[in-house]
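With one protein chain held back, the other chains of the complex are shown just where they sit.
The chains carry the letters A, B and C, assigned in the order they are written, with residues numbered from 1 in each.
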Amino acid sequence: MARIGFVGLGRMGGPMARNLLKAGHALKVYDNDPAALARFDDNRAEKARSLADAAAGAELIVSMVPAGSNVREAYLGQGGLIASAAKGTVLLDCSTIDVATAKEVAARAREAGLAMLDAPVTGGVPGAVNGTLTIMCGGDAATFAKAKPILAGMGRNILHAGESGMGQAVKICNNLVSGSTMVLLGEAFTLAEKLGLSARTLFEVMSTGTANSWILNHLCPVPGMVAEAPANREFQANFTSTLMLKDLRLAQSAGERSGAPTPMVATAISLFQLHANSGGADLDPSSIIQLLRGPAR
Amino acid sequence: MARIGFVGLGRMGGPMARNLLKAGHALKVYDNDPAALARFDDNRAEKARSLADAAAGAELIVSMVPAGSNVREAYLGQGGLIASAAKGTVLLDCSTIDVATAKEVAARAREAGLAMLDAPVTGGVPGAVNGTLTIMCGGDAATFAKAKPILAGMGRNILHAGESGMGQAVKICNNLVSGSTMVLLGEAFTLAEKLGLSARTLFEVMSTGTANSWILNHLCPVPGMVAEAPANREFQANFTSTLMLKDLRLAQSAGERSGAPTPMVATAISLFQLHANSGGADLDPSSIIQLLRGPAR
Amino acid sequence: MARIGFVGLGRMGGPMARNLLKAGHALKVYDNDPAALARFDDNRAEKARSLADAAAGAELIVSMVPAGSNVREAYLGQGGLIASAAKGTVLLDCSTIDVATAKEVAARAREAGLAMLDAPVTGGVPGAVNGTLTIMCGGDAATFAKAKPILAGMGRNILHAGESGMGQAVKICNNLVSGSTMVLLGEAFTLAEKLGLSARTLFEVMSTGTANSWILNHLCPVPGMVAEAPANREFQANFTSTLMLKDLRLAQSAGERSGAPTPMVATAISLFQLHANSGGADLDPSSIIQLLRGPAR
Partner (left out) sequence: MARIGFVGLGRMGGPMARNLLKAGHALKVYDNDPAALARFDDNRAEKARSLADAAAGAELIVSMVPAGSNVREAYLGQGGLIASAAKGTVLLDCSTIDVATAKEVAARAREAGLAMLDAPVTGGVPGAVNGTLTIMCGGDAATFAKAKPILAGMGRNILHAGESGMGQAVKICNNLVSGSTMVLLGEAFTLAEKLGLSARTLFEVMSTGTANSWILNHLCPVPGMVAEAPANREFQANFTSTLMLKDLRLAQSAGERSGAPTPMVATAISLFQLHANSGGADLDPSSIIQLLRGPAR
C-alpha cells in the first residue's frame, strides 16, 4: 500500500481518490478550491493545506485538474509539486491536457530527479465512480511498471502508450475520431429524417454494415435505438458538448504544432461551437443533431 | 424460375447477371455498349438487341448502370424499358443514384402500370461475384415480396427500407458515414505519426474503445494492422476515391434538395477532390491519408 | 426595333420586359403560370398563349426563368422554343443556371440552326427595374454583336465572357467570391464583438486596408457603418440567403463536374443552409452574422 498525495477533487478526481482509499492506500488530498476540499468527506483521507503539504512524504502523487494551465501551475509553480516532492517520487498526471505541456512538465520533473507519467483517462464520471476507467500512460517503462498497480485501483484497462506525452497523444487521437463520428451520425440521421427514411431502418443498416461504430451502438442520436443513449433522455449527460470541444481543440492544437492537418476536426469544432452558443453547451455531444436538424417550426 | 431482362453488364452487372443464371433464371441481357455485350460470354443467356428487346417477354427487369442519367435514359427514353415492358412486369433498378430520380422513375413506372423497386447494393465487385451483396429496396411491400426471391440470387441480405427512393436513401446515409469515417481515420493516424505515437498503439486503443468502427477493422489506413486492408497493398482496390466521391456527392445533393445540412460530408468531398486531383483517384478511398500526410521529403 | 418573344414574367423578368417595351421593342410575353401572365399589365405587350406562340414571328427570344430544369423544359421540350423558333432567331437566356445545361441547350439550338447566348445578369430587382443590370454573355462574337443593342435596353454593362456557357461561368465564379465574403465578414465582426473590439474601429481598419472589399462597402453586416446596407433594416432585402445558396451551389456543382475543389464554398453552403433552417432563409445573406453570433440570451 502506498502513501499518495492526491490533487484535484472535482467530479472526476473526487471518486478517483475514493477508489484509491478503497484500495487501501494512504491519501493526503488537496484542492486549491477550499469548497471542493471541504466537500471531500471521506475520513480515511488526510487533508493537505497546500500543494507542498500534499507532496510531503508521498511516494506517488496523482493529479486530476481541468486544463494544461492548471497542470503547469500545480507542478511548475513556486511551492508546486515538483519543487516540493522528494527525489524518487512518482508523479501521475491524470488530467487531459495538450501533448506539449505534458512533455514539458515531464522534462522538468526529470530534471528534478522525479519520474512522471501523463496518464489521462476515459470513461467519464461513471468510470471514475466505478473504478472502470481506461488509463493511457506516457513515460518510461520502469515508471509505468511502478505506477500500474496503483492505477489499477482507479481503472480497469491500464496501458502504456509510449514515452512522455504519448498518453495524451493517444487519448486525443482516439477522441477526435469518436467526437467527429457523433457529428457524422447527426448528419446521417438528419438527412434520413428529411428524406422520409425511418431512423430504425437506417440504424439497422448501419449497425450491421460498413457504417457501424461504437458511437452508433452507444450514443445513437435518435431516441429508441439504443437503451443507454442520451438521446433517450433529452441529451442529459455527464459528458457535454463543452468537454467535447475541449478534446477536439486539443487535437487541433496538437495538429497545429506538429504539422498535421485536421480538416474534419475543424469542421466538427465549428459545429460544436455553434451548437454550444445556441443552447447545447451542457448537453451530451450527440445532441449535435439538434443543430443540424434546426429548430422545430 | 423467372424470365428476366437484365440491363448493364459492367464490372458489377456482369457477375450479378451470372449469379442469376446460376440460380436457374432465364436471362435476356443487354448493354448499350456493344463491347460490354460481346464480352458477356455465358451462353445460358440470350443477348438482346435493344432495351425493348430485353424487356420483351420479361417477368422482371433488373438494371445496373452507372448514374441517374443512365437510369433516366434506360427507363424513360423513347423505346425505353417503361415504354416496352408488359403491364405487371416488375422493375428492379440496382444502380446507385439520387433519391429524386429514383422516386421519379418509380412514379412513371406506376403510371404505366408497372411495379418498381430501387434496389442499390453494397459489397462491391467481390460481393457481386460471390453473390453476397446487401440489397436495400425501396417500393411497396407486395413488390418487395415478389422481388425478394430473385434478389436472393444476387445477394445475401435483402432488406426493405421503405417506399420508393428509400433504398437509395438508406444507402447514401450509410455511405456518408462510412466514407467520412475514412477521412477521420486518416486524420487520426496522421496526427499520431506527427506526434510520434505508434500506429499500433493507436489502433489498439481505438479498436477496443469509443473510436471503434467497421471501417477501422476492415480499412485501417496504416499497413500491418488489419489483414485485408488496402493499406497493405498500396491502396490498390476495387472501390476507389472516385466512386467514394460519387456516393458522398449523392448524399450532399440529397441534403441540398431536402434541406439537410451536411458540413462534414462537404469537408470530406473537398478532401477527396484534392486527393483525386493529385494522384489518388483510382486508389482505395482509405488512401486519403496520403493527402493528409503530405508528400515524403 | 425588334420583335421579341419574352418568356418568364417573375420578379426579375417582369421589369426586364417592361424596359424592353420602353426601349421601343415589340414584345409577345409569356409565362407558364397564368397568374404571372395576367399580372403583367403593360398593354404595349401582346400576350402569348404558349411557348410556341411566343416564338412565332420573333427575331429574338429572351427568357428569364428560375432554374436549369425550367430552361431545359422551355427550350428543349415538345412545343418548346427551339422547336418553335424560325431559323435565324437569336435566343437569349438571362436565367442563372448551371454551365453544363447552358452549354447543352446552346448546342441543341445550334443543331436547329439557331444562335444562342447564355446571358445571366447581376444587379437584382432594383437593377432589373432601373435597367442597370450587368449582363454577362456566353456565345459567339457575331451573336453577341447582334444581341448587344437589345440587351442594352435592360442593362448598363453588357459584356462578352467567351463561348457558350461562359456567361454562366463568370457569374458563378464572381458570386462564389462575393457570397463567401459575406460569411468572412460575419466571422470577423462576430469575433470583434466577442473580443470587445468596436465594430466602427474594425470597419475603419478593414475599409482602408488589406481587408477592403465591395461587400464590406455595400453590405457590411453591422448596422450604422454603410448607409445602404441591409443590416440597417434588419436584413430585409430583395436578395436572400436562399438565392445565395442557389448561386453557391451552382459554383459547387460546376466544380464537381470540372474537377475544381471548392472547400470554402462548401463551408459557406453549410452555414447558409444552417442559417436558412433557423429563420434566415428570406433575409439578405449578410444576415449570416446572426448564425455566427448565436441567439441573444
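Operating definition for what follows: a contact is a pair of C-beta atoms (placed from the backbone, for glycine too) under 8 Å apart; a residue touches a chain by one contact, two chains touch by 3 or more.
Computed from a predicted structure; not experimentally measured.
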Identified contact with the non-displayed chain, of C:45, C:106 or C:176: C:176
Sole residue of C:64, C:136 or C:245 that reaches the chain not shown, by the stated touch rule: C:136
Contact partner of the left-out chain, one of C:143, C:262, C:277 or C:290: C:262
Residue of C:7, C:74, C:114 or C:215 touching the missing chain in the full complex: C:215
Residues belonging to chain B that touch the chain removed from view: 263, 267, 274, 277-279, 291-295
Where the unshown chain meets chain C, residue by residue: 99, 122, 134, 136, 157, 159, 161-163, 165-166, 169-170, 172-178, 180-181, 183-185, 187-198, 201-202, 204-206, 208-215, 218, 251, 254-255, 258-268, 270-271, 292
In chain A, positions touching the absent partner: 249, 255-256, 259-263, 266-267, 269-270, 273-274, 276-277
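Here is the rule we go by: only the chains that are shown with their structure count from here on.
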Inter-chain centre distance, chain A versus chain C - centres from mean C-alpha coordinates, in Å: 51
Multi-chain contact sites of chain A, meaning residues that touch two or more partners: 263, 267, 292
